[in-house]
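The next block holds one structure in the form of structure tokens; read it before the comments.
Left out: one protein chain. Kept in place: all the others.
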Amino acid sequence: MMIIMRTSASQEQISHAIAYVEQNGLNVHLSRGTERTIIGIVGDIRRISKETIELMDGVDNVMRISKPYKITSREFQPENSIINVNGVKVGSDEILIIAGPCSVESREQLLESALAIKEAGGHALRGGAFKPRTSPYAFQGMGEAGLELLAEVREITGLPIVTEVMATEQVDLVAKYADVLQIGARNMQNFNLLHAVGKTDRVILLKRGMSATAEELLMAAEYVLSNGNRRVILCERGIRTFETATRNTTDINAIPVLQAQTHLPVILDPSHSTGKWEYVLPIARAAIAAGADGLIVEVHPHPEEAVSDGAQSLKPEKFAQMVRQIRAVAEAVERKVK
Amino acid sequence: MMIIMRTSASQEQISHAIAYVEQNGLNVHLSRGTERTIIGIVGDIRRISKETIELMDGVDNVMRISKPYKITSREFQPENSIINVNGVKVGSDEILIIAGPCSVESREQLLESALAIKEAGGHALRGGAFKPRTSPYAFQGMGEAGLELLAEVREITGLPIVTEVMATEQVDLVAKYADVLQIGARNMQNFNLLHAVGKTDRVILLKRGMSATAEELLMAAEYVLSNGNRRVILCERGIRTFETATRNTTDINAIPVLQAQTHLPVILDPSHSTGKWEYVLPIARAAIAAGADGLIVEVHPHPEEAVSDGAQSLKPEKFAQMVRQIRAVAEAVERKVK
Amino acid sequence: MMIIMRTSASQEQISHAIAYVEQNGLNVHLSRGTERTIIGIVGDIRRISKETIELMDGVDNVMRISKPYKITSREFQPENSIINVNGVKVGSDEILIIAGPCSVESREQLLESALAIKEAGGHALRGGAFKPRTSPYAFQGMGEAGLELLAEVREITGLPIVTEVMATEQVDLVAKYADVLQIGARNMQNFNLLHAVGKTDRVILLKRGMSATAEELLMAAEYVLSNGNRRVILCERGIRTFETATRNTTDINAIPVLQAQTHLPVILDPSHSTGKWEYVLPIARAAIAAGADGLIVEVHPHPEEAVSDGAQSLKPEKFAQMVRQIRAVAEAVERKVK
Partner (left out) sequence: MMIIMRTSASQEQISHAIAYVEQNGLNVHLSRGTERTIIGIVGDIRRISKETIELMDGVDNVMRISKPYKITSREFQPENSIINVNGVKVGSDEILIIAGPCSVESREQLLESALAIKEAGGHALRGGAFKPRTSPYAFQGMGEAGLELLAEVREITGLPIVTEVMATEQVDLVAKYADVLQIGARNMQNFNLLHAVGKTDRVILLKRGMSATAEELLMAAEYVLSNGNRRVILCERGIRTFETATRNTTDINAIPVLQAQTHLPVILDPSHSTGKWEYVLPIARAAIAAGADGLIVEVHPHPEEAVSDGAQSLKPEKFAQMVRQIRAVAEAVERKVK
């Protein structure tokens, strides 16, 4: 941390700032420029308050130099975390493909989806039993009945289950059925929920909030990791910008940015990041070319009958085409789809 | 709702779309342009799916015409909702001023704040006992001990209590102590929580999410109202943009925009919407000039010692100056501060 | 400027960075933390390249501490610049009100507007003769004929003329007629144009680009000032965000932010910053309450017949109401409308 004093700061003000730092057991390095004095702070800065210093007379600015997250950072763990999902080693050169309908609607719909996904080469089945919906009048999900269907279809197909948990009081219930607990974009900073899933032994799929920075996503992951659960997969799903041609703007930069900062695997959700099925294939290919460790896509046997997100769902044959294309792009970048 | 067919749509495709609408018991009005055919839908559109239609062959676009919220809208209730907080009729010509520290830290800090706020003319005391923090290593609030301090200080000063509830399992506990339950920006779309506070008899202070549209804020309010609780105060607190000179960008337009759409009162939080105490007074004045029904501001007797948000907290004398200025601006726009 | 070395930087890498700085005639102050070494640079940093240093091995980050603009900054000139427009001392406690139609359309339209504006208390007449339009098929302005009408109406009413100049080759022509040259939002970073108007002796009204930061606006002003023209008025006119309820988002924070950084006057354009006439009055009041030095608003005698921007234009009686309200708010904040 560094304290930048104002051009006009008096010697007394500089001494006051130094005294505060030293009283808290830290050391300072003083740098007097022609215009300004800068006070470098040496030691564990968690003992002092950035805000306290910012409010001192004569202080212009306080700059943090080290990162606010620890266990999540690549400095803490240089090598990739490898997380096993249905035999796919996510974080290695193996690409994970999760697919399924937005909402669990019926046994037929789910089973038909799952069989098609398995046949095409998908590795895990997604499907929402508890649905966060903007409108209180929209379908809110089948609840536990939906979880039971998911478990039944896993039994039949062997595909592990990825499903969203929306509230702390649902964590035990959802963890009983699911292999991977999804934290949705709207809950990325629901800290009580992050705390709760950090206590489980399930793989966590943590989606980026629609206006969260990459750093905030890493801080949210830190909540989970610091509660003991190290198996977190990050998911870029588009951010909110001024552009209205697509539902969200895919932040493709986030793939290499996150991989530079953290050892956790990073996947992309091209269904939400575009909002239109026509754009899902090119953006899925882009994700793999950029280095993503996997994809999560919405697939529905009859999108025109879907209760939610039909417009961004792929039909099974389109999904099969996507998997073939992903396989080719993965090879071109020296990765593979098992 | 209107279905816009593609220029190239065939008669068969048009007939197929019409048939779907009519089979669901609605009527259509057909408009054949030189370039396109448009199908207007007459009746209760909740019976049909916009997405189903969007995916039909030959359909270019489906446009929703009516608003997605009902009870919250000014069409549903043309006159303002008036909500009584400590004798201030919020939604009338009376301005509500809520103030207090970001976090409850100690009995001394809270009591000193409350006495200064009351003396300066504030109407209610804010203070967080459960704190949503970006970092798992930051102070997370005093919890129930904080709520007890708030209640004790209310006893002494007579100021009602505004405090945040972060999770459904906290609702009963917080409602036992608080007069006004605050839903924070990060929880604006925590639908389980909105549902839960909609079942209480407390006034709800609903803060806009940092990247939520005005319409999404109204949809979140609809969750609370549709669960039976009609006493909701909306709060603009700044949105996330590319500008980095301030913590957030105050969306001052949102004041008249929301007031045009809803009968609920709308207040502003200039502390969070700017992030720097130097800007709080001008933006507080702007809010009242724009027609806001009140303010919620952070006040701390010793901001440089605050455990959180010190940089945006006003000292008591600055707060007193703000109240004097607000009084003058309120009169200029024919409102009043009691 | 400070160089933050990586945690893993070697002594050789540190020495290399220091050598580069010293070879360019600057001094360094070294600060060795427990984790990192920081190199503070003392002297005129224009001699060295931030980017060169950023690319050196072992360098994590280079932080600029001083501001990139000079003449525009309040450090350079602590007291407000006062710019006289028709007897109004802009930058003092006097509020400037500029009004008029988006485009000059005809003698009748312009004269009727100007007389109404003068009667209501406006100080200057705006009107576009050269119009930047998104579509090549939209009305592009009357050109010089429009400038002649503006000059004729000035003759009759005594109101000085504010009009846009869109290209360097128009500067001489427009400066021949206009009292104030407006640089539109789309041209805020048209550096050739900024250079050209910096050579004129006209007052410059510089509008913020729709996605420019406050700092970039100040850098654009620096282009004008550094070419010799010190009479620049800055204008906030709304920024582009994800919110679609209004045409732009009024960045009301920018008023106090800019006034803290620069000595130049700052006004607001509530017509463009909202895009709807219904919101112009509340946002105009907010601007003055926040401390703005003036307003520029669109007024048209018959908005429904306007060739451009009719939806955000005030009728003359609404404008007169605005001036009355602005007068009241100005007094409440100890300013005045002459």
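Order of writing sets the labels: A, B and C. Residues in every chain begin at 1.
The rule is short, and it goes like this: a residue touches a chain if its C-beta (ideal position, glycine included) is under 8 Å from a C-beta of that chain, and two chains touch if they have at least 3 such contacts.
From a predicted model like this one, the values you see are computed outputs, not experimental measurements.
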| item | value |
| --- | --- |
| Residue touching the undisplayed chain, where the options are A:Ser31, A:Ser73 or A:Thr250 | A:Thr250 |
| Per the touch definition above, residue among A:Ile283, A:Ile296, A:Ala320 or A:Val337 touching the missing chain | A:Ile283 |
| Option touching the unshown chain, where B:Arg36, B:Arg202, B:His302 or B:Lys318 are the choices | B:Arg36 |
| Positions on chain B where the hidden chain makes contact | 2, 4, 7, 29-36, 38, 40-43, 61, 63, 65-66, 75, 211, 240-242, 244 |
| Interface residues of chain A (partner: the chain not displayed) | 211, 213-215, 239, 241-246, 249-257, 260, 273-274, 278-279, 282-283, 285-291, 325, 328-329, 331-333 |
| Contact footprint on chain C, counting only the chain that is left out | 46, 49, 51-52, 54-56, 68-69, 132-137, 140, 166-169, 186-187, 189-193, 195, 210-211, 216, 219, 222-223, 226-227, 240, 303-311 |
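In this text, only the chains that are shown with their structure count from here on.
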| item | value |
| --- | --- |
| Partner chains shared by chain B and chain C (touch criterion as defined above) | A |
| Cα-centroid distance, chain B relative to chain C, in whole angstrom | 31 |
| Distance between chain centroids, defined by C-alpha means - chain A, chain C (Å) | 39 |
| Residues within chain C bordering two or more other chains | 211, 241-242, 244 |
